[in-house]
Every structure is written in structure tokens, then in C-alpha cells.
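Complex shown without one protein chain; remaining protein chains in place.
And now, chain A:
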Amino acid sequence: MTGLLAQATTKGPPINWEALSPFIALVAGGCIVLLVGLARSAFIRRQVVPVLTLLTLGATAGLGVWQWDINEGIVANAMVVDNLTLALTMIFVAGGIAAVFLSWRSIASAEAGEGEYYALMLMSILGMLVLVAANDLVVLFIGFELLSIPLYVLCATHMRREQSLESGLKYLIIGSVGSATLLYGLAMLYGAAGGTNYGDIAAVAAEMADDTLFMVGIGLVLAGLAFKASVAPFHQWTPDVYEGAPTPVTGFMAVATKAAAFGVIIRLFVGPLIDATTTWAPAFATLAVITIIVGNVGALGQSSLKRMLAYSSVAQAGYMIAGVVVTTQLGIAATVFYLAIYVVMNLAAFAVITARERETGLGDDISSLYGLGRDRPFLAWPMTIAMLALAGFPVTAGFFGKIYLINAAVNNGYGWLGVVIVVGSAISLAYYLRVVAAVWMREAPAASTSLSAVPIMAGGSPEGDEAAYAAGREPGADVGRVVSEDFGEPSIITSGPRISQPEVIFVAVFCALVTIAFGVYPEPLMDVARDAGEALQSLR
């Protein structure tokens, strides 16, 4: 019997538990959060569960730092934990932590059940980790779906709002088409290579580069991943889903999903498919041009801030493709750098949108920002900095992000792509500066929808619900008894009432400060990005 046991233990693949620890932390944290979320006490559900989520994310980041510079394949070489994986892990964790802060008092998390909401978020982050660590087609697909399926649910968590459900279903259908396309492409790659490991694919990539099966596979994989990275022409879902999803989820989706999609594109295309560059690089470069144009032109006429940021995220995806097609370590480092600063720039903007959504009842319309510059400096400045950084102004991190990308493109013969990036940024000024103008140069409407009017709309209007909930009332609970207590005062408050939401303002201010800090002194972040680029040793 003991002999049998001894034999049995030798059969499994050797597992490096230390390298696997960030993954384990997320799984364990997700399970604990889910269970604690079942508690009856509202205090535990509303306060303890988010704190546990933050602790889990902190532990993941800590374990990631501990494993820095490990660079090895784990679990029978099905996954690779190297500096690229770990650098992207930090990006996901940063996005997750900010999303937890933004969701803390949101109605979506209360309606879905805090435990489920935060557990889904943790599982989605786990999916991103698995996706960028994948060194095997099976693991890639599992990670892709583990990322996506929780996000479909998260988009629909604001269940009393029709748009939220609608965006969830739309995302599910379009996302599933994307994953089916990706899967069919993976099947073709498997058929061409005869094995699911990236090593098997790398072994045949050079000779198969012109093989029909292999090329069809690459094309379908590229299309499937382009859906997730919202690269035009596979971006149509982005504005709808971004607008309909609860704002904290949109923020999370915008930054973390983008990083995960680019992580896997780097891992797969600049990894095993590097010898087939002549097959996929022209296609990718074309997509980059289309994406930059479509994203920037699409954002021009939008009055909804979330739709505007959705199109802007499409455009940013186009910029980042430039770092991938050049297939150099410099390009990868530039892409990772851009992904990192993209997280802070966007989260600052989404934090301000969340705050204003709760205060004004105007939703995410650009008019919710009117008059912000006069009396809300802690919201006005982060929004301004975020917009200027997204446009690529100097003294913000966005400037260095674009510089590094253009530098990488020019260094490897893609100078024309650098020109396209510059032209795209010039167009983008039009819509980013419109937001800045709305913040500083417009007066708040004289009789703005203040909280006093909110209960009237509660129940009917989702934004009113959000405002009422953030102010500590049960949404929809006081529909009947409105007029007597709240209706009287003529509202002189110009920019909506102040609701105490220090965590949202903290996210906005912190992200803005980080944006400025890396805009002045980008070297530390660039060092990390360079480490991540050097993880791909096959490149120069």
C-alpha cells in the first residue's frame, strides 16, 4: 500500500508551488469572499467583504513581487511565470483594487450580493493571470473564458437598470462569438502543429508560415483576440457595453481586460508565432491603422463620457498594437509601459465619472461635469490630468507612453505607424479637450438636479437610484413619501450635493498623482517594463 502511494506521488508533474502562489491566493481569496458574503450582517457584507477582497489582491501583488525574476515554466510547462506575467499581474491587481474602491458603495454590488460581486471580480482577475501565463493552447482558452464569463455577469449586476442587463447579454453574445472564433483558430494551430504546447507550435512556425491551415489558424486567433482587445473592426460591442455596465465595472473592464488581451497577444504572437511574423505583422499593422482612425473619429461626437472613453480605449488599443508588431524587446517594454499608465489615466477618469454619477443624477453625460472646476478641485484636477494624459500632453505619463511606442516603431522600420499614432493623437485632442472645457469653462446649470429631487425619480431612474443609495438610503424605498420632506428647498447648489465618498475621490486623486509622477520621472516604471520585455529572450 505504501509502495503504491509512493508510486502514485511520482506520477504527477512537478509543480512549483511558490511560482503558483499568486494564482492560489486569488482562488482562495475568491472562495473566502464568496462565503463571507453569505453573512446576514449588513456590516460584514458591505464593509468586511470589500476589505477581504483588497487583502486578497494585496497578497497576490505581494506574492508576485516575491517571485520577481523567476522566469520558469510551471505545471508541466503549461504556464510560464516570468517578469512579463508578473508585471501584468501588478497591472490587473491595480485595476482590481481601484474597482473595489469604486464599487464600495455602488448599488450594483449591493444588488448582485457583495460576496458574488467581489468573488466574480477576483475570478476574472485570476482568468487574466492564467491567460497571460498560458504556455499551452488549452490553458489559453480556459484563461480566456475564466476572464470573460465573470465579466458578462458583472456587466449585468445593476439588475434594475435595463441597460445593464442589455449590456450583459450583448457582451455575452459578442464575447462568445469572439471566443468561438479564437477556439476555431486554436484548433487549426493545433492541427498544424500536432501539439497544444507553445513549444510544439514554435517548432513548426518557421516551416509552416505559408501553410494554409496555419495561416487560417493565425487569422482566426487574431480575430478572436481582437474582439477582446476591442481592436477595430471587432470593436462594435465596446461603446454599448461600456455605457450599459455599472461604472466601476466599466472602469475595471476598460483597463484590466485590455491589459490581459495585450498580454496574451504578446505571449502568443511574439512568442511561438515569432517565426511567422511575415504572416501576421502586415495584418496587425493594418488593424492598428484602422483602429486608430475608427476609435478617434468615433469618439468625436459622443456626449456620454463612458461611450467617449470606450472609443478612446479603441484608439489606445491601436497605439499599443504598434508596440507588438515591431517584435522587439523595446516594443514589448513600450507596450507594457503604456498598459500600466493606461490603467492609471483611465481609472482617474472613471473615478470622477462614478463620483459625479452619484452626485448629480445626470448619469455619465458630459453635462455632469459642468461647473466642476469652480468648486470641486479634487474632482476637476484628476479629470483634467486624465484627459491631458490620454491625449499625450508632456509632464503626464501619457506623453512618455507615446514617445516610447513611437520610438519602438521607428527603431524597427515601422516609422509610418509612428506617424499614424501622432495623427491619431492630434485628432484625439478634439474630444479630450472638450471634456476639459466642460470641467473648467462651463457654468453648472442653475437649477441642477440635486439630491433633493432624487427620491422622485428613485425607482424609475437608475442614476437617481445610484445617488440615493450612495447617500445612504435604500434605493426606491422612499418613492412614496417624497414631497413633504425633500421637495421644498429651491436648490442653489450649483454642482450637485456633496456625498461623502472619500474612497472614490482618493482613487481619482491618487491615479492623477501617479500619472503626473511618471510623467516627470518615468524611469522606475520603464525599468519594470524593460524587465518584462527581457522575459521574452528570443527577441533582440
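Keep this in mind: contacts are C-beta pairs under 8 Å (C-beta built on N, C-alpha and C of every residue); 3 or more make two chains touch, one makes a residue touch a chain; residues count from 1.
The rule we apply is simple: contacts and distances are computed from a predicted model.
Within the choices "SoxAX cytochrome complex subunit A", "Macrolide ABC transporter ATP-binding protein", "Electron transfer flavoprotein subunit beta" or "NADH-quinone oxidoreductase subunit K", the name that UniProt assigns to the complex's undisplayed chain is "NADH-quinone oxidoreductase subunit K".
Touch with the chain that is not drawn comes from one residue among A:37, A:50, A:115 or A:168, which is A:168.
Considering the whole complex, the residue from A:244, A:272 or A:401 that touches the absent chain is A:244. Only one of A:92, A:141 or A:252 touches the absent chain when the whole complex is considered: A:141.
When the full complex is taken into account, the listed residue touching the unshown chain is A:156, out of A:156, A:265, A:355 or A:369. Chain A meets the missing chain through residues 137-138, 141-142, 145, 149, 152-153, 156, 159, 162-163, 165-170, 172-173, 176-177, 179-181, 183-184, 186-188, 190-191, 194-197, 236, 239-240, 243-244.
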